[in-house]
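Only one protein chain is missing from this complex, and each of the others stays in its spot.
Per-chain residue numbering starts at 1, and chain names A and B are given in the order in which the chains are listed.
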Amino acid sequence: MSRLAPDRWAAVAMFAVAALTPLVVRDAFLLDSVILILLWGALSAAWNVAGGYAGQVSLGHAAFFGIGAYAAALMSARYAQSPWLGLAVGVALSVVAGALIGYLSNRLKGPYFALSTIAFAEVLKIVASRWRGFTSGSEGVPVPYRPGFWTLGLGHVAWLYLILVVAVGCYALQVYLERSRVGYQLAGVREDEDAAEALGIATRRRKVQAIVLSAAMTSACGSLWAQYVGFVDPSHVFSIDLSVRFALNSIIGGIGTALGPFLGSLLITSLETYLRATFSGVEASFTGIYLIIYGVVLILIVRFAPDGLTGIAGRFWAWRARAHA
Amino acid sequence: MLTLEAVTKRFGGLTAVRAVSLEVRAGDLLGIIGPNGAGKTTLFNVIAGYYRPEEGRVRFEGRDVTGLPPHAIARLGLTRTFQIVKPFGNLSVADNVMIGALTRLPRVAHARAEAERVIDLCGLGPHRYARARALPIALRKRLEVARALATRPRLLLLDEVMAGLNPTELVGIVDLVRRVHAEGVTLIVIEHVMAAMMRLAQRIVMLHHGEKIAEGTPQEIAHDRRVIDAYLGDEFNLAEA
Partner (left out) sequence: MDPAARLGPAQIDVVAQLAVSTLLLGGIYALIAVGLTLIFGIMRVVNFAHGEFLMLGMYLAFFAFTLRGVDPYLVLIIAIPIFYLVGLFVYVLVMRGVIHASHNVQIFTTVGLSTALQNIALVMWTGDFRIIRPWESSVVLRAAGTAFNLAQVVAFAVAVALTVALMAFMKWTHTGRVMRATAQDRDAATLMGIDTDRVYRLTFAIGIACVGAAGVLVSPLYAAYPQAGLQFVTLAYVVVVLGGLGDMAGAMLGSLIVAAVEVGGSYIFGAAWKEVFYFLLFIGVLVFRPAGLLGQRGAETLGA
């Protein structure tokens, strides 16, 4: 039996703690925090598939999140169908959208790629806010609460386990990407496309595949988020802030690592929850404080520790191992 | 094995490669020489699929590969290294080479084993866990060769794998190129280091201003009037600049 690396242990421990939480506490606020940490972690992991493993740094992933959120919300609010059906439709639409974006933006690199993804998300935001007849425009769509698994009207504990399954799934998928042929080839594409081509890797196809997979994961999480929160509006679900947030968690935790997105989410989501709770009574605009911290932390991390917390931990681990040897 | 038929590549008004025809037989070790800007690397880019030629055809093992993307050509067994090395900088040497091996061997375990063999062949054994970007230039050049070799090419284009190396390192890499050739890989080598080229190549092609101006054995090339003129002319230009 091979020994697990420290980062794998950390992930196992994190998911185990999440799984055990409902057995110990029933406090809605705490359960809600755990759910959000896992959900934001899963979303960031989805971003990480394209942005981290394949090097396709998108600032428009809110597009897929929004597609998923709207598909589920409209399916249950407008057509009184199961949001699971909406999730499936959303994933299908996001696969198409991801393939389109991936294909069209294939030649674009660095800031050009980021700009084109922003533009895609903006187009969808405008469509969602103006197509009143279908999406109810900028007023948004309230999601009806109908108890049951099929209608995704769940209590906190059930939500926690559902999202935990999704999070573990996203984590496992990343681990697969680290160890499989596809994953290694994507790493090659990320590091140097010309060299990857010379080694027989179809770089364009691989990039599109990574974006499509990432889009599908993001969309599914977006659908679940809509059902969990109960309200969808275009200026939030398609916002660049949201896209930045997916990236931010991954970068702070460690871009291109399986644990990174979850570690980043743990830190950032708890910080947000804590500051929101602390300042909620003071003044509405004070919630902006955690976003200031976001921004500053992001600048500091990319400057001084571009491999994020897992990178720092890895160096610490190596240093300790040397010190003990 | 490889046939170029009057290949021409232009960039705007500049003709980088003009009507170059070439025949490479299995087992050849062909050298391509020429002053800076002669079109050597452009020719490699055309052969390996990075540029599409405006005129002419490229045939590999009887098959017309003109206009195929580089990865498709690489899978047919024709690959290249880069003059300005392009390692997967954040990955280990072992992973770099393994990504090459994955082209022929879809199973990661098999590719890993193949990579180990190639790493040892290329003398990179002691560095297999090093990050590629941390390697000194001589080892990065070796890595470039190792990674290409791991795709099991039948024809390999080596673009200045000796440039910028000191005499000791040079001996090592010449030795490596010989070993690769001995394994049955047909080679086309671009080189600026003339002395090494004269000892290494069986046949040499001279490019000048994008045209093939001479072809022959190293002895023939060394005494070719046009070759001497081209190099001298180049030196005069350098002196004037």
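FYI, contacts are C-beta pairs under 8 Å (C-beta built on N, C-alpha and C of every residue); 3 or more make two chains touch, one makes a residue touch a chain.
If you're wondering where the values come from, they're calculated on a predicted model, not measured in any experiment.
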Left-out chain, listing which of the shown chains it touches: A
Candidates A:130, A:146, A:276 or A:320 - the one touching the absent chain: A:130
Contacting the left-out chain in the complete assembly, out of A:114, A:163, A:196 or A:263: A:114
Sole contact to the chain not displayed, among A:104, A:172, A:277 or A:318: A:104
Full-complex contact with the absent chain, from A:91, A:141, A:232 or A:247: A:247
Absent-chain interface as seen on chain A, which is shown: 57, 59, 104-105, 107-112, 114-116, 118-120, 122-123, 126-127, 130, 240-241, 244, 247-248, 251, 255, 283-286, 288-289, 291-292, 294-299, 302-303, 306
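The rule is short, and it goes like this: only the chains that are shown with their structure count from here on.
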Centre-to-centre distance between chain B and chain A (centres being mean Cα positions), rounded to whole Å: 43
Chain A residues touching chain B - in the complex, by the definition given at the top: 179-181, 184-185, 187-188, 191-192, 194-203
Residues of chain B defined as touching chain A within the complex: 48-50, 69-72, 74-75, 79-82, 86-91, 95, 98-100, 102-103, 106-108, 111, 147-148, 150-151
